[in-house]
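I have placed the structure first, in the form of structure tokens, so that the comments after it can refer back to it.
The complex is shown incomplete by one protein chain, all other protein chains being positioned as in the whole.
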Amino acid sequence: MAETSKQTISIREYPVDEHPDKNYLNHDKGILSWLITLDHKRIGLLYLGSITFFFFLGGVLALLLRTELLTPAQSILDADTYNQIFTLHGAIMIFLFIIPSIPAALGNFFLPMMIGAKDVAFPRLNLASFWIYVAGALFALFSIVTGAVDTGWTFYTPYSTETGTAVVSMTLGVFIMGFSSILTGINFIVTLHKLRSPGQAWGKMPLFLWSLYATAIIQILATPVLAITLLLLIMERVLGVGIFDPALGGDPILYQHFFWFYSHPAVYIMIVPAFGIISELISVFSRKTIFGYWAIALSSLAIAFIGFLVWGHHMFVSGQSELSSVVFSFLTFFVGVPTGIKIFNWVATLYKGSIDLKTPMLYALAFLFLFTIGGLTGIMIGALSVNVHLHDTYYIVAHFHYVMMGGTVIALLGGIHYWWPKMTGRMYNEVWGKITCAVIFFSFNMTFLPQFVMGSQGMPRRYFNYLEEFQGLHQFSTIGSYILGLGFVMMALYLAYSLFRGPKAPPNPWGARSLEWMTSSPPTHHNFEYTPVILHGPYDHHQPEHEFRMGLVSESKETHG
Amino acid sequence: MAVAGALLVLTFLTVAVTWIQIPEPFNVIVAVGIAAIKASLVALFFMNLVRDSLLNRLAFVLSFLFLAIFVVITLLDTLFRDSGFPVF
Amino acid sequence: MSTSNHHTDDHLQHHFKDEDQQFESSKLGMWIFLVTEMLMFGGLFVAYIIYRAWHPDLFYLAAQELDAGLGALNTVVLIASSLTIALAIRSLQLDEFKKSIQYLSATLVLAATFLVIKYIEYTDKFAKGILPGGHYSYEGISHEMAANFFSIYYLMTGLHGIHVLLGMGLIGWMIIKVRKRSVHSRYFTPVENTGLFWHLVDIIWIFLFPLLYLID
Partner (left out) sequence: MNKIIEYLLPPQRSTVASEVDSLFMFINVAGFILFAGIMLTILIFVIKYRRKSEDDVTPVITHNSLLEITWTIIPIILILIVFAWGFRGFMTLSTPPPNAYEIQVKAASWLWEFEYPNGGTTLNEVFVPVDQPVKFIMRSDDVLHSLFIPDFRVKMDILPNRYTSIWFEATETGQSILYCSEYCGSGHSAMLATVHVLSKQEFEEWLETGLEVDEDMPLADLGRQTYTAAGCNACHTLDGTDRIGPSFLNLFGSERTLTDGRTVTADEDYIRRSIIDPNAEITAGYPANMPSYAGRLSDRQIDGLIAFIKELHD
């Protein structure tokens, strides 16, 4: 628990064993030792591998979409295939990639380390959550084999109850993955409450953990509703229960309420952990105490809470009552306030810092650029009368790619580079890192900026054919997406290279202050060979580094009694 | 933990309340109200929330809060579908 | 579980500092899990509330078909089972293993009773042609949406029934654990958590009963 016991405890500095022979990677050998591992770090890597795979899969599907959109009429895909591909692209990117991405991969790896714990509170649940995720993913992929789903990732009724495709196995897959998400959430909350090292008050927790905490709260409160929604949808198909299907007396708008009650908060499951990463990056690479620690920490909770009140902004033209549209629009804007607070505090942190433009920092700055655009366009479409025009056009597509790809994915990339030395024990190539970051940044804008224009000109989304007048913009966007793909291939190459040939990483290459850097790279099986004691805040760059490596002198006397 | 006796009495009380409740014509609120009382009795004593940590109590309350949000805001739509534009 | 277990007490997992920490963690975990359960059922309650607000007459008519007596009986059964499981935990905390097993078994029997009564209700309905959703064929209710009420009814009671089954599994497992003496006054977390789960199942029924059976 957090508070130090009343007995006097003695602490001393524990120097880091720079390159211990045994680390978590070679602690046990063999594939099986990975597949049934209870080590949060290995589970984190398992997740990281899986989400990378699904990101590439989703990305390749996106390139197919973009290729079809090169010409106004049919070129390489027919209408049904196109519909299935954007559905799969959306569903894979959302449920298989972005929701588990930061929390389950980086969060699993670093949450226990950042609080000086040996593991999460329930390691077995953690492993279970990974395998549940895999099982869900298999169901989802199975749906492709059995005829694919063509409903859009939103599974709106009654189309989803009528279309002849494999909606049941897809939704079952998503249903199952929900439990994986819930288990991760439970695990994180309990771990943060109960396993923090001595001295680590809430105010000394890295902001990444605050963001994971807020995320976990959303996960446990929203995901069950998704579960019941999908269960009802499945029952609708299997038994014809008639809650959502108008042909049976149900109400399709009710389905949308249920769906967005989960899926709007879910967008904060995606972005809030990204905020956490950005807080770490900005502080570390300007070597400066974070500005407005509490403002940033608490705004995550505020976003999580307000995020539950605004789901109806996806439904302004759905036929819900005007009254609720007005209320939802009003509440929607208030998410912008805590988000803005974060952004301004990050900018203020840069002030008088010592800014080092390493690759992770470049990603952080790219994030600020892209996410602000995505967020401000969110305000645009939250405005009632404008939304009527922009709803279900490419403007929306551009908005959510700016926040999800330009926000979450860019932050994830920043985080991966930042923690790469810690996770793998190797340094990546800085020059290639920067070049790739630039390529991704520019081609991303090239892909999605034109979509704002198309959208406001009236180009509807989920359109397989379109009017000639949009062809120029579509082609520009498609070419951008190819370059974007190239950027990711470059990244895959230099990161893979660094795994084998990269120079060995020191324990703390960036001069950071949070706990995960106070052990060897890669860490040993138990993270720390002692119980860490926290004296300073995680961003106290003005304190000498060795004071962050304190630990209890003798562990065994610490038990109660 | 000397609540066992009290628990028994409470159980009978809650059951008894159920029985009286049936002939009552005036309904949903009463029915749900009584159910809520019964539920809180179970939560407080059987599940021992009276003595539990603040956090666990908070968890319990939070779930009701968010359910309430869900219901109330959804009703804002479903009850006002055809009433046109609200005039303030 | 993991390799280096230098602690004497074999229930303490290596990453916990002490028993207290471990107990509190599991209990908090369980509570959060209960929160997710409540929200999941909550979805059905929301559907219920919306449909009842739309079609009060339907709910009135259809509820007449349900046997309030059996429903009430089941309420008593579940409340009693809640009591017995609470007593089982108490006995265990006092290391009265025999008594604890008796109470747990009583809970199990009560749970089974609940299911038997539910089974009677279901078969009775099925016989009349009151089946969920598209299979509905009963003519006795003069409301075009009667099937929808029973869809909600079956979904709610069905999901609840599944939880009763799960709970019974857990209780059975706990009986084995007490038999083997692998839980006792110093370590009763699994039983405690099973109890919490069971109480939740009870609470949900406490709401289901008046909402489905007692509409007038």
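To keep things simple, chains are lettered A, B and C as they appear, and every chain counts its residues starting from 1.
Just so we're on the same page, a contact is a pair of C-beta atoms (placed from the backbone, for glycine too) under 8 Å apart; a residue touches a chain by one contact, two chains touch by 3 or more.
Everything quoted here is computed from the prediction, not taken from an experiment.
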Among A:Ser101, A:Asn187, A:Ser263 or A:Ser286, residue touching the chain not depicted: A:Ser286
Candidates A:Asn23, A:Thr52, A:Asn83 or A:Thr424 - the one touching the absent chain: A:Asn83
Full-complex contact with the absent chain, from A:Ala383, A:Met427 or A:Val553: A:Ala383
Among A:Pro20, A:Pro158 or A:Pro506, the residue in touch with the chain that has been omitted: A:Pro158
Chain A residues that touch the omitted chain in the full complex: 78-80, 83, 150-152, 156, 158-159, 162-164, 246-247, 251-253, 286-289, 291-295, 316-319, 322, 325-326, 329-330, 333-334, 336-337, 340-341, 343-345, 347-348, 350-357, 365, 368-369, 372-373, 376-377, 379-380, 382-389, 391-393, 453, 456-458, 460-467, 541-542
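Just so it is clear, only the chains that are shown with their structure count from here on.
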Centre-of-Cα separation between chain C and chain B, whole angstrom: 16
Overlap residues in chain B, where contacts from two or more other chains coincide: 55, 62-63, 66, 70, 74, 78-79
Set of chain C residues in contact with two or more other chains: 24, 28, 32, 35, 38-39, 42-43, 46, 50
Chain C-facing residues of chain B, complex: 1, 4, 7-8, 11, 14-15, 18-19, 21-22, 24-25, 27-28, 31-32, 34-35, 38-39, 42-43, 45-47, 52-53, 55-56, 59-60, 62-64, 66-67, 70-71, 74-75, 78-79
Footprint of chain B on chain A - complex, ascending: 193, 221, 225, 251, 253-254, 257, 261, 308-309, 311-312, 319-324, 326-328
Chain A-facing residues of chain B, complex: 55, 62-63, 66, 69-70, 73-74, 76-86
